[in-house]
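One protein chain is absent from this view; the other protein chains keep their places.
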């Protein structure tokens, strides 16, 4: 048995390229992207040289950056855990799951950008409204991508093993389904009170993390 | 049996250094480079502090950056999938495959540079012509490197397992062979209408991604 | 047996999401964060273009940066080794270990920020006091997080295998328990003699590394 056969997942004959994606490389690549996205966030933590007279003050003034940093850190943590659960449950990796996975990686890899905007503009009217709405929309997008990955896996029990009970499916569905109403509320709030919305984002990410972990 | 024997691939006796490269480390290292290259792209997404008065406008004005970002993201996604297929099919990792692999990693790891140039200069005549041609040439180079890796693997069935049918080989060859004419057309177009060429690059990457995934 | 069952760890029935986190992905993700955090440190090593007249001098003047770089490098090295030992000993990965692990990744991924501050402000009174205290507090926090991970694993022999003797537990506990008194001394010292404290941090990290490795 070649390595290829051992690693690959079964699939219809005659379309080789589509059946060769092994679980392990999908995980390795995805974990790489998650780990890098979560660690790159720290690059935006900086204090200008001008701050040297009042460094303590400057560090305290960075609170929006810390807030955005922590929120995004938890968010990526949630996605990492959810991704792991979905991939490890799936009986095989098919074409569509792969595409959904790439879409998920895309929105996660992009997150440092809205994070940076939120950190930089949160106390800067009127830019803070734009930054807070953009950040909220992006969190929603990530949640939807993760839920979509689960929906595809569990829909019609497509990629589920036989011994995975309906109770387990329902439990997971509740876990992954984003609270759209809450997100919409937070994003609308960002138009009126961007700083309060930013705090709410942190709360959503923290609660989601506690619920998932 | 030592770990080394389990992980390594067979080869002619007496040239130990050349036979010890295991598939798993080749994959891990390559996946690392792909994941980092794809995630580093986000570092170039920035908005100057001066944008705070019209942040929404500034975000919309970043469209060339988004376009370059998405094109490069898809391109690296294509290479990751193709690389995985080739490595998992190969019966062993030989010296030359290793070198071609390093060359492929080289052109992929370099991609963030032309991406940055395209994003920065696309609306800036005459620099946009140079940036768009350079970017197109680099996409072509990456496609050629990936196709070269497949050609080496499949040529004379060099590294293919016995149960890999000629039909499968032909299917893969069609998949990996870059459409040179299309690339040349896009690059020539970049000399005349750089922005249209940039849109065409995105189209090529998107279609390539859909075809491969 | 599906991949999921092979990789996952046993746990109480009915809470599937919590039992699916495999050791291998926990390791891969954590290793990714450690490797990136340790390698990102080099991005802060720069010499302004103005230094071209006296580059040798400028390079020597960077000593605080080297000092901070080496200290943080060793510190992450210690955490990587300790993390590996704890995870490989544990009989299973449970919910709480996962959370402690994320907390540990959080403080490690954040370390480049205090490192940068220490490097930038160490010879700049009064900012150097703030930077040196902040850095010391962060090292303490990392040590506490690592010790907490071990305490959770070993407490009431919660996640220990049966054949792990009490002697081994005691040995590990001595290894992981941070010398709080020494850290407090160094942090207080940072208020008075920040540069001496920075040298002491390096000493602590070096000795910790030698002891662990």
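Think of it as A, B and C in the order they're written, each chain with its own count starting at 1.
The criterion applied here is as follows: a contact is a pair of C-beta atoms (placed from the backbone, for glycine too) under 8 Å apart; a residue touches a chain by one contact, two chains touch by 3 or more.
As the structure is a computational prediction, the values presented were derived from the model and not from experiment.
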(message) In the whole complex, not just what's shown, which of B:53, B:99 or B:211 touches the removed chain?
(response) B:99
(message) Considering the complete complex, identify which of C:118, C:172 or C:198 is in touch with the unshown chain.
(response) C:172
(request) Would you indicate which residue among B:74, B:121 or B:152 is in contact with the undisplayed chain? (result) B:121
(request) Decide which residue listed in B:66, B:134, B:171 or B:185 touches the omitted chain of the complex. (result) B:134
(message) Please output the residues of chain C touching the missing chain, sorted low to high.
(response) 23, 27-28, 31-32, 34-36, 38-43, 45-47, 49, 51-53, 55-56, 59, 69, 73, 77, 80-81, 84-85, 88-91, 161, 163-164, 167-168, 171-172, 175, 209, 212-213
(message) I need the residue numbers on chain B that touch the omitted chain, in ascending order.
(response) 2-5, 7-8, 14-18, 20-22, 25, 28-29, 32-33, 35-37, 40, 43, 95, 98-99, 102, 105-106, 109-110, 112-113, 116-117, 120-121, 124, 126-127, 130-131, 134
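What we mean here is this: only the chains that are shown with their structure count from here on.
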(request) Would you kindly give the rotation angle relating chain A to chain C, two copies of one sequence, based on a CA superposition and rounded to a multiple of 5 degrees? (result) 90
(message) I want to confirm something about chain A and chain B. Since they are copies of the same sequence, is their interface symmetric in residue numbering (over half shared, so same) or not (under half, so different)?
(response) different
(request) Indicate, using Cα centroids, the chain positioned nearest the centre of all protein chains shown. (result) A
(message) Using mean CA coordinates as chain centres, what's the gap between chain B and chain C in Å?
(response) 34
(message) Measuring centre to centre with CA averages, how many angstrom lie between chain A and chain B?
(response) 24
(message) Please output the residue numbers of chain B that touch at least 2 other chains, ranges allowed.
(response) none
